[in-house]
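Reviewing the structure listed below.
Left out: one protein chain. Kept in place: all the others.
Let's turn to chain A:
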């Protein structure tokens, strides 16, 4: 299951970040967003726009295509 499978307002556990683009993966890493942590899809913007997600107390925004590379497990 991937992050973009979640609906707005749903939570899951991150299994794997390794497919995410390097620059963004490094930023996640710097922010302490690591595997096995809870992730929450706060908002999906219309027309395939970016996602607003929350993990480890961080609120960030990434594109849909990046969200599709994050593997998660339903809680």
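One rule holds in what follows: a contact is a pair of C-beta atoms (placed from the backbone, for glycine too) under 8 Å apart; a residue touches a chain by one contact, two chains touch by 3 or more; residues count from 1.
Throughout what follows, contacts and distances are computed from a predicted model.
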item	value
Chain not present in the shown complex, as UniProt names it (candidates "Energy-coupling factor transporter transmembrane protein EcfT", "Ferrous iron transport protein B", "Cytochrome ubiquinol oxidase subunit I" or "Radical SAM additional 4Fe4S-binding SPASM domain-containing protein")	"Ferrous iron transport protein B"
Absent-chain interface as seen on chain A, which is shown	21, 23-24, 26-27, 29-32, 34, 42-43, 45-50, 52, 56-63, 66
